[in-house]
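Every protein chain of the complex appears in place save one, which is left out.
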Amino acid sequence: MVSLPGRVSLDDVDDRGLASRSSDGDIRAFEVLVRRYEQLLGTYALRVLGSAVDVDDVVQEAFIAAWQQLPTMEDFGAVRGWLITIVTRKSIDRLRARHEHSDIDEVEIEARSDGPDVTASANSLDEALSKALSALPPDQRRCWLLREVAGYGYDRIAQELGLPVSTVRGLLARSRKSLVREMEAWR
Amino acid sequence: MTDPMMPPGDSPLDEQNLDGHTIEELSDYLDNGRQPTDQSIESSAGAQNALAALSRLRALAPRILEAEAKAAPVRDASWFKRLLDQIGVQAHAGREIPIRSDHPEAQLSITEGAVRAIVRAVGDEIDGVLVERCRLDGDVETSGEPVSVVIDVSIYADAEASSVIDELRRGVESALSRHTELNVSGVDIVVRDFEKDPEED
Partner (left out) sequence: MGYSTPDDLNYRLTQMLRKVPGVTAVYATAPVLPKVLSTVVEVIKNEPTAVHLVTIRDADGGIDIDAYVGVSADEAAPDVCRRAHDAIREYVAGNHDLPARAVKVKIGRVG
């Protein structure tokens, strides 16, 4: 017999079951979802924002919004992508607020490199790509994340980032070119 | 291994290797599932190399963040429990179910959300079943009106479904008669899912 569920065994429940139970108001189930995804969402938010300043707030607000919106969610199995969408939206809101409050985009002040040596010190392919992602200019990196992690199409990325679709296509192509170069260096 | 056709330091997405195609064009082609078939792309070794590289990159994308997330310092989530303890009872409270009192100016009630939590807790004490959601059908806000309880559950593989469902029904009836003054007309249990034993993974 399976003993279900104490606090421990909720950890074994899949995303769909946890989301369904959370939508019923179960804080414990939602906590398991929070623990399951907060590292990933924090990392993703850090990548989209480009600095650690607002990461905690974005992740916290995203989970609170998720908790409130869960009862209206239709496909509980898709909770991972749904959380990523909420974090994307919250992160972009922050970026917009930064633009409104200063003429200089602080996110732009970052190490940039177009050269092939970014990954020279990496110990694995994952690490090499991670460094290559850091080295991308912020707009390229954001486009790539919204496309490959959030799964957005060109139109939606353009809308979210306030850029023409043609610009998004170009930024994505350049980001892919840089990342493929690093990836190939590891083959 | 580096492709022997390419000089060192060269990348399949470099312009001179794309056979006249562009990264944008090849990305779009890949996004569309290589449909409709484009012979000029399918017959070009350079374009094929580029498509293969783009596919590999796409396959690696989830890994990059997962690896970073694993390496990142563990975040402190304790504040979250406190917050949910407060907003949690409000966000999902639902209707107010009256509790009788002898005092004419007393307005006593238990929320629908509290009742759903009671139902889940009953399930938590029974092996092999997970109560996912529950719904109260009927006018719960008027004392004495008949209310039926509809419960969505998952049954785990080892459990004997019929006995688990009977046990859950009896437990829910007993808990609701103890903690509420609802007139429960029936408890309907809907099996949403048969799960395999999570410990067998």
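Note that the chains take the letters A and B in the order they are written out, and that residue 1 is the start of every chain.
Throughout what follows, contacts are C-beta pairs under 8 Å (C-beta built on N, C-alpha and C of every residue); 3 or more make two chains touch, one makes a residue touch a chain.
Predicted model, so just to flag it, every value in this text is computed and none were measured.
Novice: For a quick check of understanding: of B:Asp19, B:Asp38, B:Asp127 or B:Glu181, which residue touches the chain that isn't displayed?
Specialist: Touching the chain that is not displayed is residue B:Glu181.
Novice: Based on the whole complex, identify which of B:Asn32, B:Ser101 or B:Ser185 touches the chain you can't see.
Specialist: Final answer for the missing-chain contact: B:Ser101.
Novice: Which of B:Leu60, B:Ala93 or B:Val184 sits in contact with the chain that's absent?
Specialist: Residue touching the chain left out of view: B:Ala93.
Novice: Based on the whole complex, identify which of A:Asp11, A:Asp57 or A:Asp75 touches the chain you can't see.
Specialist: Reading the full complex, the residue touching the unseen chain is A:Asp57.
Novice: Please give every residue of subunit B in contact with the chain that is not shown.
Specialist: Interface with the chain not displayed, on the subunit B side: 79, 82-83, 85-87, 89-90, 93, 96, 99-101, 103, 105-111, 113-114, 117-118, 121, 178-181.
Methods note: only the chains that are shown with their structure count from here on.
Novice: Hey, how far is the Cα centre of subunit A from the one of subunit B, in Å?
Specialist: 18
Novice: Residues of subunit A touching subunit B in their complex?
Specialist: 1-6, 9, 12-14, 16-17, 20-21, 23-27, 30-31, 34-35, 38-40, 42-44, 47, 56, 59-60, 63-64, 67-68, 71, 116, 124-127, 129-130, 133, 148-149, 169-170, 172-174, 176-177, 179-181, 183-184, 187
Novice: Applying the document's contact rule, which stretches of subunit B touch subunit A when the two form their complex?
Specialist: 1-2, 9, 11-14, 22-24, 27, 53-54, 56-58, 60-70, 72, 74-75, 77, 79-81, 83-85, 87-88, 91-92, 113, 116-117, 120, 124, 127-134, 152, 154, 156-159, 192-193, 195, 197-199
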